[in-house]
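Below: the structure, in structure tokens.
A single protein chain has been omitted; all remaining protein chains appear in their positions.
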Amino acid sequence: MIRASSRADRTAGSPLGRASPLVTLGVAVAWLIALATTSQPWPPVFVVVVAIPGTLAFGRVAPGDLARGLAPLWLAALLVGFFNALLSPANGDPAAAVLASVGPLRVTVPAAGAGVALALRVVAIVAVGVGWSRVTDPTHLADALAQQARLPERFAYGALAALQAIPWLADDLVALREARRTRGLRFSWHPRVLVGLLVLAVRRADRLAVAMDARGFAAASRTRYRVIRWLPVDALVAAAGVAVLAGILALR
Amino acid sequence: MNASASPTRSLPPSGWRTRDIVVTAVLGVAFGVVFWALNIAWSALAFLGPLQNLFYGPWLIPAVLAPLVVRRPGSGIFAEVVAASVSAILGSQWGVIVLLYGIAQGLAGELPFLATRYHSFSWPVVVAAGLLASAAAWLLDWAFFYSEVAVATQLVVGALMAVSGVVVVAGGSIFLARALREAGVLEGFPGPEGSAP
Partner (left out) sequence: MATDTTPGSAPVAVVARGLAIAYPGREVPAVSGVSFDLPPGHCLLVVGPSGSGKSTLVRAIAGLVPWSVPGRLEGHLSVGGIEPGSSDPARLVERVGVVFQDPSSQLVMERVDDDVAFGLEGRRWPRPAMVARVPAALGEVGLAGFERRRTARLSGGEQQRLALAGALAPLPGLLVLDEPTANLDPVGAAAFGETLGAIRTARAATVVLVEHRADLAWPLADLVLALGSDGLPIAVAPPAEMLSRHRAALVDAGIWLPEPVRSGPPHVTPRPPPSMPPPPPGLPIAVAAGVSFGYEPRRPVLREADLAVAPGERVALLGANGSGKSTLLRLLVGLLRPTAGTVRLAGQDPARLPARRLARLAGHVMQDPERGFLAASVEAEILAGLDATERARAGDVADALGLPLTRFGARSPYRLSGGEQRRLSIAAQLVRSPLLLALDEPTFGQDRRTYEALVALLRERVEAGTAVIAATHDLRFASDLGGRTVRLEGGRGRPEAAPGRPLAPGVVAP
């Protein structure tokens, strides 16, 4: 089931839930970029060891929820690791020890090591991503973008309003699929299905835009019902994030 | 806020009407929903390795389609980032990194339109947008997921992605923009692709 928000209510009061999404996002992005600068296996292991317990403890995310989010990653990690090992230039090195070979294809030990490191990197990227998605509330993010990052608020709140259409658009997709079946057509990603979905999306957007105009959205400036302030927890999360970043860089 | 006689006085200076903002954002969200529905298929394609990127096209369409429809500077990056946010917030398996991809792909797809100062929406401009968006995806994948793969292989993958960028991203965006126009839901947005606004 697709939802307009993935954050559980109890997460809202947790340290990671209260911290500015800009801080958690900044930390997550910094870690990901640092991970991309290294082919060593230990930095991603370190990130996973920090991110998963951190999300559970400081984000109060339900373990089952996190596990479901992480479920699809294992196959992806394996395959990314496998292809990096298979297609690595290290396999062309005649001096390297061969781990396995099938016909003309050979995988050397250094290539396999690099494959393992990249598989671990995928696990780390996904762990950070799923953790962030579980502690982040879209309204909180839009407020932070408008009030703390000073992005144009009409865009931040326009995007937030559009997010409310997710369940309806998911229903549109179901309706289009059913319409094809009742006409004797098999369902597939026929281009007309996408056209139908986008037509319905634009229609809904038009009505939504008029409704928002009628509620004063066109005004050049707005007052704020939810006020976002920098909190001590922001400094704590940022400090912890920098410490982990230093760890990643030290383990390279 | 004092009274003024001009009906456009209270519109913000960027020139984006509420309709432009919301249509762009909802297009992004609609693609986010499609990505969500496609995610399973995408994971199933992982066995293709780097060649999986041949099927990357749909993920890049918002960056090119939104400028074709809305014709406001920044619409490509806005739509692509919103689409990515849907994935990131609703917990696609990739999360935050999708946002990085969204920003890079949106920015890349936006560039050709900006270069013509949003005056031309002809085939060459759209194709350039599709190619650049594909290039952004290709470089990010190289950096994050396939950094151990040999350069020669990367170039082959890049060439194949370029084909996808032309056929799926540019061709698909033009097809969808035309279909939306024919359905009659784009009244009030500037004219057909190829012409100046």
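Letters A and B mark the chains in the order given here, with residues in each chain numbered from 1 onward.
Note that in this section a residue touches a chain if its C-beta (ideal position, glycine included) is under 8 Å from a C-beta of that chain, and two chains touch if they have at least 3 such contacts.
As the structure is a prediction and not an experimental result, all values here were calculated from the model.
A.B. asks: For the chain that is not shown, enumerate the shown chains it touches in the whole assembly.
C.D. replies: Contacts of the omitted chain with visible chains: A, B.
A.B. asks: Considering the whole complex, which of A:A30, A:L78, A:A96 or A:A219 touches the chain not shown?
C.D. replies: Within the whole complex, the residue contacting the unshown chain is A:A219.
A.B. asks: Hey, which of B:A63, B:V169 or B:V185 is the one touching the hidden chain?
C.D. replies: Considering all chains, including the one not shown, the answer is B:V185.
A.B. asks: Check each of A:V48, A:L200 or A:A238 against the chain that is not shown and name the one that touches it.
C.D. replies: A:L200
A.B. asks: By the contact criterion defined above, which parts of chain B meet the unshown chain? Give residue numbers in ascending order.
C.D. replies: Answer for chain B: residues 1, 3-11, 17-19, 179, 182-185, 187-188 touch the chain left out.
A.B. asks: Please output the residues of chain A touching the missing chain, sorted low to high.
C.D. replies: 1, 4-5, 138-139, 157, 160-161, 163-165, 167-168, 172, 175-176, 178-187, 192-193, 195-196, 199-200, 203-204, 207-219, 221-227
Here is the rule we use: only the chains that are shown with their structure count from here on.
A.B. asks: Help me check something: in the complex, which residues belonging to chain A touch chain B?
C.D. replies: Contact set of chain A toward chain B: 2-3, 5-6, 25, 28-29, 32, 36, 39, 69-70, 72-73, 75-76, 79-80, 82-90, 92, 111, 114-115, 117-118, 121-122, 125-126, 128-134, 136, 138, 141, 152, 154-155, 158-159, 161-163, 165-166, 169-170, 173, 189, 191, 194-195, 197-199, 201-206, 208-210, 212-213, 217-220.
A.B. asks: Flag every residue of chain B that touches chain A in the complex, lowest number first.
C.D. replies: Interface residues on chain B, with respect to chain A: 1, 10-12, 14, 16-19, 21-30, 32-34, 36-39, 43, 46-47, 49-50, 69, 78, 82, 85-86, 88-100, 143-151, 153, 175-176, 179-180, 183, 185-186.
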